[in-house]
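Only a single protein chain was left out; the remaining protein chains are all shown in position.
== chain A ==
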Amino acid sequence: MTSTRVVVTGLGATSPVGGDVKTTWDALLAGRSGIRHLDDEWVEQLPVKIGGRVAVDPSEVLERVKARRLDRASQFAMVAADQAWADAGLEGSGLEPERLSVSLASGIGGVTTLLSNYDTLLEKGARRVSPLAVPMLMPNAPAANVSLKYGARGAVHAPTSACASGNEAIAMAIDLIRLGRADVVLAGGTEAAMHPLPMAAFANMMALSKTGTDDDRDPASVSRPWDVARDGFVLGEGGAVLVLESEESANARGAHIYATVLGAGISNDAHDIAQPDPEGRGGTRAIQMALREGDVDPATVVHVNAHATSTPKGDIAEGLMLHTVLGSHVDQCVVTSTKSMTGHLLGGAGALEAVATVMALQDRTSPPTINLDDKDPEVDLDIPTSARTLPDGDIVALNNSFGFGGANVAVAFGSAS
């Protein structure tokens, strides 16, 4: 390992609970949900009628002509990248374009562009298919468009590992800096899969919760990680970008350092294409790898932003992982799932939750997990139901993401000194 230290110097996000990092973070601390009844007309034919649309539509932020050349997933990425770039103070910083990279993922890619062009093909013929369809729908479109906007001439990656994609993009960004391939990386994830086809598919595989759709239940109460009444995730949309930077570069330009990045772990279950390993062995190895890479004492891990999507099996497996890795220290660790408020952003989840993890370290406060009315007796974790203060001193927080295909990614962040 090289000794290059990596720090976080900028944050950007557009989420179901806020159009930027501040409003998102305030909403998360206050326990406000972004899950609503969807008002799209196609929702009528679906078994699921709720979701977490972004709080601020990108059309309100981006220039119209530029936005129409971007799939919605790329629009979210652009909104978040613009915020992160400005937040990090990179405008006019004189950073060499060859030392700037992008690592920006999506789980599914430009699925709405793909499917709307297919509709056009069937209804109006091949001639009407947009000449921009391929550069809009390709999985590296969000990364490539951010690279174009900011002139990033280093590596531009778009790792895909389903719901772990955003976290994997961050793990890859850490490597780019540690290997000396870049000084600054715009890293994150985005997803815009609020379309009847992926929603029907997720519903048919029993992954999405069907409650709160044809009954009187409040949509905001349906995403309920670790609660006995949980029965699947709620789909969210949005994107988040973190500016990761070598400590040397950040110090040289006097940048604000939100947190340090200690290590990342990536593993695979090789168990099932969609189901998690019920004992969470692959996730355990990913978390252990992240801690070992950062030489982290498990006793200093005081906060986890869990993957916990509100599915029956996954939430339990993650609890087992934390018990295995942290041992008796798990009692002093505040574990939360912000998906209880945002829903599941798929490829954007790991990135949005990394932003929340970093903010938790900076503000020394864990956001709550809402809707935890009756905790599953199989889960023995300290889960806050209102915002909880984290300890002083050098502390460590983990961000976990797991994805279809058996992917497990954990990233360990440390409080800024």
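As a convention for this text, a contact is a pair of C-beta atoms (placed from the backbone, for glycine too) under 8 Å apart; a residue touches a chain by one contact, two chains touch by 3 or more; residues count from 1.
Rule of thumb we're sticking to: contacts and distances are computed from a predicted model.
Enquirer: UniProt names the one chain left off this complex as which of "sn-glycerol-3-phosphate transport system permease protein UgpE", "Anti-sigma factor antagonist", "Pyruvate dehydrogenase E1 component beta subunit" or "Acyl carrier protein"?
Expert: Missing chain, UniProt protein name: "Acyl carrier protein".
Enquirer: Considering the whole complex, which of A:4, A:23, A:116 or A:130 touches the chain not shown?
Expert: A:130
Enquirer: Quickly run down the residues of chain A that touch the omitted chain.
Expert: Counting only chain A, the missing chain is touched by 63-65, 68, 124, 127-128, 130-132.
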